[in-house]
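What follows is a short report on a single structure.
As you look at this complex, bear in mind that one protein chain is not there, while each of the others sits in place.
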Amino acid sequence: VTCITLMTDFGNRDDSAGCCRGVIVGRAPDARLVDITHEIPPFDIRRGALTWINVLPYMPVGIHVGVVDPGVGTARRPIAVRTRRGDVLVGPDNGLLPAAAAALGGVSDAVELADERFMLQPRSNTFHGRDIFAPMAAALATGTPLGDLGPALDPATLVTLALPRPRWDGEALHCAVVYVDNFGNLRLNAGEDVVADWHLHEGDAVGVTLGGHRLSVPFARSFGMVPEGTAALIVDAYWHLMLAINRGHAAATYGVGIDAPVVLRRTGDGAKDAE
Amino acid sequence: VTCITLMTDFGNRDDSAGCCRGVIVGRAPDARLVDITHEIPPFDIRRGALTWINVLPYMPVGIHVGVVDPGVGTARRPIAVRTRRGDVLVGPDNGLLPAAAAALGGVSDAVELADERFMLQPRSNTFHGRDIFAPMAAALATGTPLGDLGPALDPATLVTLALPRPRWDGEALHCAVVYVDNFGNLRLNAGEDVVADWHLHEGDAVGVTLGGHRLSVPFARSFGMVPEGTAALIVDAYWHLMLAINRGHAAATYGVGIDAPVVLRRTGDGAKDAE
Partner (left out) sequence: VTCITLMTDFGNRDDSAGCCRGVIVGRAPDARLVDITHEIPPFDIRRGALTWINVLPYMPVGIHVGVVDPGVGTARRPIAVRTRRGDVLVGPDNGLLPAAAAALGGVSDAVELADERFMLQPRSNTFHGRDIFAPMAAALATGTPLGDLGPALDPATLVTLALPRPRWDGEALHCAVVYVDNFGNLRLNAGEDVVADWHLHEGDAVGVTLGGHRLSVPFARSFGMVPEGTAALIVDAYWHLMLAINRGHAAATYGVGIDAPVVLRRTGDGAKDAE
């Protein structure tokens, strides 16, 4: 059974997610429909891409519809991209798809979603999730070949998205908060390779500068390895670093949010070991 | 496979939506259960009706459970209404169902949900979504004829809902905000017929009075046809007008919300063309 997943910035309150679900279950009654989330912040293409990068590797190979689409109804192209893993990503050509495809082996081929036979009629200018992306996904799920949906695109022409990268300044790692999760944990764009580079072991101190605060926090395997109310630097479930407070809310405590710069430094005895 | 949809004002945090899903999957294991939304504002029958009017035409013909039910446990009747399209709407007799049925071809017949064999036992007085509407929907999905659920009702006796209509005052259209969507767009109760009546083309100016503001905004095909931060009057995906700000939040910008009066006037050269 083919799986169709949905990720949007529509919110759970509006009519939009329900309309997309309706189009899909009506046109692809045998497909399995799975919501990823509809709470991507409005217009936040980067957050959509990062969510897909985190979630899609855990989804079965399938058809993944992503709608974070501030350019709906303009010249931006509706597209579908096949990944080397075998998925098809469906959505607007605004950078959302290639970033996620990279997490699924990369883009193998792409098409512009142009064939009006697979769109709803009449078609609105403001809701292509319902009128183009959902019915195209249903067409794919019911056996329509990708190439029938429109002309092939050169993947090199797809709009790409610059994801923020950390940088080294001497022995300091300059990174940034890329997400504040439901628990207030500060998710950083620093990868777990720092843990090996710095020979970090449970309890080793790391210097953290953020939001005007200069902290020394222990590296810890998980939240509960430090006392309640205590901060720790932890490898998150996507193998990046996060700053968390056990049973607390780090973002509120430190008064920082997405895009806040964070500087990490190896401190204490471990700093010498690592040299 | 029969589709059962759910729309309620229970919220996603409470136990209620989960209970209704449980009753349905337990009693109708082969039905396809689709959530529309559980974030109808508490008690807001009109918002429930408008959501159904927008979403149900995109759902396959099926059984649609709607629970916005401030009168639960009082003399208000639990009902089911068959539409000319073939759907059955299930919910309280408070205006929710007939308004939506009108969008599906109108009411063909109706019953009072009275047969206790199809209700949960014991039955609460405060949660008929779980105890009456969900099991009745499951009974329908598993082949019970509508007429077995209770006595036929004269559709003319159903409670109806007055949806707010726009009115003309000379050349000005007096309408109202009926919804603020997830992006802050102001959804109006003015239909797209104004576009033809006023011969509006991309970029034509329209005068908009709302919340003490007197604006002149362009008519635009979609959000991204005007610069970021700029307001535009746009036909929404349900063929009504909306006032939107490209990548902005119109409701917050103008300090208005649901039921705010809005006056639209044709202005500029186009106003003469339209005469």
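Just so it is clear, A and B label the chains in written order, and each chain counts residues from 1 on its own.
Methods note: contacts are C-beta pairs under 8 Å (C-beta built on N, C-alpha and C of every residue); 3 or more make two chains touch, one makes a residue touch a chain.
Fair warning: this is a prediction, and the values are worked out from it, not measured in the lab.
Student: Could you tell me which of A:102, A:159, A:172 or A:225 touches the chain that is not displayed?
Tutor: A:225
Student: At which residues does subunit A meet the chain that is not included here?
Tutor: Against the missing chain, subunit A presents residues 1, 3, 5, 7, 12, 32, 34-39, 51, 54-56, 58-60, 181-184, 221-225, 234-239, 246-247.
Student: Mind listing the subunit B residues that contact the chain we can't see here?
Tutor: Listed in rising order, the touching residues are 9-19, 21-23, 25-26, 29, 33, 42-43, 70-74, 76, 124-127, 130-131.
Operating definition for what follows: only the chains that are shown with their structure count from here on.
Student: Starting from the mean Cα coordinates of subunit A and subunit B, work out the distance between those two points in Å.
Tutor: It comes to 31 Å between the two C-alpha centres.
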